[in-house]
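Note that one protein chain of the assembly has been removed; the remaining protein chains are unaltered in position.
Chain lettering (A and B) follows the sequence in which the chains are written, and residue indices restart at 1 in each chain.
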Amino acid sequence: MAIESTKVSASETLTKTRSFGKIRCHNPSCMKRMEPTPGSKEITCPTCGMAYRIYWLGPNLPRIRGPVWDVNRKLIEKSGSSKNNPQ
Amino acid sequence: MDKFLTVNYEKCTGCRLCELVCSVVHEGVSNPAKSSIQIVKWEDEGRYIPMICQSCEDAPCQKVCPVGAITRDKTFGFMSVNYDACIGCRMCVEVCPFGAMNYNRTTHKVFKCDLCGGDPQCVKFCEVKAIEFVPAEVISSQQKREGAARQYAAAQKQASSIAEAAA
Partner (left out) sequence: MALDRKIAYINLSTGQTEIKPIPLELRKKFIGGRGLDAYLLYNHTPQGCDPLSPENPLIISGGLLTATCASATARAHFMAKSPLTGLLGSANMGGFFAPELAWAGFHHLVITGKAEKPVYLWIHNGEIEIRDAAGLWGKTSADTQWAIREELGDEEIKSAVIGPAGENLVRYACVMTGIKNAAGRTGMGCVMGSKNLKAVAVRGTMDIKISYPLEALEFNKKFIEQITSAKVNKTQGALGTPFIWGATNCWGGIRTRNFQYNQMENADDIEPEAIDEIANKTIGPHHMAGCFGCQVHCRTQYRIPSGPYAGKYDEGPEYTSLGAFGAEPDCKSAETLLTANYLVNQYGVDNLEIGSIISWAMELYELGIIGSKETDGLDLSFGNEKALLEMIHRICTRKGWLGNVLADGGVPAAASIGKNSFDYLIQVKGMNNLHSDERATPALALGIATASRGSDHLRSRPAIDLYHLPVDVLRKIYSSPIAYSGPLSSEQTEYVGKAWEVFWQENCYMAVDCLGICKYHTVFLGATLPNFEDWPKAIYYNTGLEFTPEDIWAVADRCNNIERLFNLREGLTRNDLSKGDTLNHRYFDEPLRRGAPDVIGLSIDRDKFNGMVDEFYGHHGWDQNGLPTAETLKRLGLDQEPTHLL
């Protein structure tokens, strides 16, 4: 048989890098890993201040549902982009 | 051993992997027409129901067989076809109320679920657990629990609507 049946592929070795229970901040250069308290509804990134609403798909599978909108708006205005940018 | 193949059709996603696996295990080919499990679909409303041999206690296939080729397997309890005796009249196919007795176009033989010799492969591949292989008492206790949960939910709902009306 010409194929190597026992060799472990790169993708198989990468499955070890999966992290359950954690989420990442979505601010591109921040991307800090955060571990929300089980069941919590919101989390604020301690590094960049972005605030997120959390949804729990399972006890160890939190996901970011979206931004906390009033914090999001403040951050947009702080970065000087409020001009011509109504809600 | 009283273990049954049992179906929870609400969980079925309709993917038909079980059909594929069954034909590959038994015939070495991919062909749902040669699978002992079939998903019946109502696509217009998204209902998918796996149809399997129910291993009936009073099995019509066994009763109708004119040559006594269908008997109950002593170890696993499923109905088994003795191909040395089978004359290929297909009466069993016509009489099965679940469509669980099938006919193989290539070999011209009837075929049905044999529980893969006690380790049903369809169960192994069904990630959502729409098909399970469990002891009889587990099935009934699971169903009791689910039924009780439904009754409890209905009672709660009624209680809260009474409370609302009172308020």
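Just so we're on the same page, a contact is a pair of C-beta atoms (placed from the backbone, for glycine too) under 8 Å apart; a residue touches a chain by one contact, two chains touch by 3 or more.
This is a predicted model, so every value here is computed, not measured.
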item	value
Which residue of B:Lys63, B:Arg105 or B:Arg145 touches the chain not shown here	B:Arg105
Given B:Leu5, B:Val21 or B:Val110, the one touching the chain that is not displayed	B:Val21
Contacts of subunit A with the absent chain, listed as residue ranges	1-3, 5, 7, 9-15, 17-20, 24, 26-31, 48, 50, 52, 55, 57-58, 61, 63-67, 69, 72-73, 75-76, 78-79, 81, 84-85, 87
On subunit B, residues whose C-beta touches the chain left out of the figure	10-17, 20-21, 24-25, 27-34, 41, 43-46, 48, 105-106, 121, 124-125, 127-128
